[in-house]
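Only one protein chain is missing; all other protein chains are in place.
We call the chains A and B, going by the order they appear; numbering starts again at 1 in every chain.
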Amino acid sequence: MKFRILVGALAISLCLGGTAQADEFADEELARWMDQFEQVAAEGRRLWTSPELGTNGVACAQCHPNGANTHPETYPKFQKQLGRVIEIWEMINWCLRNPLEGEPLAADDPKMVAIQAYLAKERSGVPLNPGQH
Amino acid sequence: MKRREFVKLGSTSLIAGCLPVSVVNLAFGGTHDDFSFAYISDSHIQHIKGNKFVRNWDQGLIRAVAETNLLEPKPDFVMFGGDLAQLATKPELDHGAEMLSALNYDVKMVMGEHDYYLDLGEYWSELFGPQYYSFDHKGVHFVVLNSILTFDDWTYDRWESGERRMSEMAGLDNPNGSPFMVGEKQRKWLAKDLKKVSSKTPVVVFSHSPIQKIYKGWNFWTDDADELQALLQPFDKVNVIYGHVHQIQYNQLGNIAFNSVMATAWPWPYPQSYAQAASHLPVLTVPMNRADPFDERDATGWQFMNMHSGRADLSFNLYSNQNRKVAFDHEQGHPVDASYQADDARIAPQKHY
Partner (left out) sequence: MKFRLFLFMAGAFMTLPALAGDLGLPPLSIPADNPQSEAKIALGDKLFNDARFSTTGEVSCATCHDPAKGMTDSPLVTSLGINGLTGTRNAPTVLNSAFNKTQFWDGRSPSLEDQAQHPFLNPVEMGLPSHDPILEIVNSDEDYKSAFKAVFGVVAGEVTMDHVTRAIASFERTEIGGNSPWDRWYFGGEEDAISDGAKRGFQLFLAQGRCISCHAIEQDHALFTDHLFHNIGVGINNIQPQVADLAKAFLVAKAAGLDVDVAVLSDPNVSHLGRFVVDEQLSSLGAFKTPTLRNIALTAPYMHDGSIATLREVVVHYNNGGVTKEGDSVNSFLSGGIRPLNLTDQQIDDLVAFMEALNSAGQKPQQAMITRDNGTARTAMADRAPSAARGESE
């Protein structure tokens, strides 16, 4: 009897504990993580305008100022140039290979992530429309 | 082939074949001739190194030149609308000039920012002559403006080298850029030049930037557009033809019809496709078709203009898309797309882009 009450009291005291649990973020953490995103997106912008991704000096921004006409909100979609439904990173690789005459990047290459971050940022607020041409 | 002969053959003749559309036969009432000229623009020849240039841009210009040479009847002259080069380097301008030299006609040049900002047009002028000028042809007064100038401090004081200055201006969406303008010196020159032109004489202005304020973020912009439009206001029939935007745009502001030309190098998105800023695309414009953006010759080409009754009709000869014609409609008093102007005549690639 006594033991059970003790366990109950202990349990109650644990429930009333004041420290942050695993699923609560502090405002400073949110700000820090958004800042980290912005850094990656800024790197994406730098890559977007630089000739370093290809071998012929052409930069993505030459045809896509501010990432316009990349339509990240329409992916995944059927892409005629690859003959199947794909995500945008595969299309970015198509551009790296073809107009930029360069080498493709792996999906998780930091540069590829940065480019996608930049494109998504320039497209913020636009509703998703997957499959759309 | 004699003019009489082709008229006899009718609309499926040589004319319909070598030209995208048939020659317009409007009567001029004896004061002006019908004539035509071709317009090639924005080739952006880009040097890689040594003897290598970006192949895609080279091929676009080569094809425009080859096709223009096939025109029948022959155009009176060919305009090149600016941005022959990408970074205004000597190899680029030389290579571009070499490709243009294959044209079988008299070629007149318009300055573009990608030709200018390395050395402020010094080598370009060596090759091609004055950066702004006017000429008369068959009763029409033509003016060529250098409309890609900008503020003095950006031009002279801001950058440590011509190369740096050129590369900053080369980025369309570069926040370090500076708005285009014609500037006071040229406006004074233009006012004087136009004094000797009667208000009944049709006037055609060739410019690289739009002489309108469309979207500042991408320098689809001429800062002194209002002043220039005011200078052109006294004339009955004015046509402004501009390059730079790499897309079909057209507009009518009072007495002035505005028409953009296509690039041979690559197409640009319409400003409305940039979600984070507002823009003002001329409302009349039916967007160009772009069903397959991955085709290397998508939404590129050259154009051909018929002058009739002092108005310019533009026929776009596009390599991989339906040819387009934007003609001045006398009843409506502004340019109209021959196929797609009505809302329900639009096709899928126009609705998207």
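The rule we apply is simple: contacts are C-beta pairs under 8 Å (C-beta built on N, C-alpha and C of every residue); 3 or more make two chains touch, one makes a residue touch a chain.
Here the structure is a predicted model, which is why all the values come from computation and not from measurement.
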| item | value |
| --- | --- |
| Touching residue (missing chain; options B:H47, B:H208 or B:R297) | B:R297 |
| Absent chain, residues of chain A that touch it | 78, 80-85, 97-98, 104 |
| Residues of chain B (touch criterion as defined above) contacting the omitted chain | 1, 9-10, 12-14, 16-18, 20, 55-56, 59-60, 62-63, 65-67, 69-70, 72, 294-298, 317-320, 323 |
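The definition used in the following text is that only the chains that are shown with their structure count from here on.
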| item | value |
| --- | --- |
| Chain centre separation in whole Å, for chain B relative to chain A (CA means) | 39 |
| List of chain A residues in touch with chain B within their complex | 49, 55-58, 61-66, 68-69, 80-81, 94, 98-99, 122-126, 133 |
| Residues of chain B defined as touching chain A within the complex | 46-48, 52, 54-56, 171-174, 217-218, 266-269, 271, 273-277, 292-294, 296, 348, 352-353 |
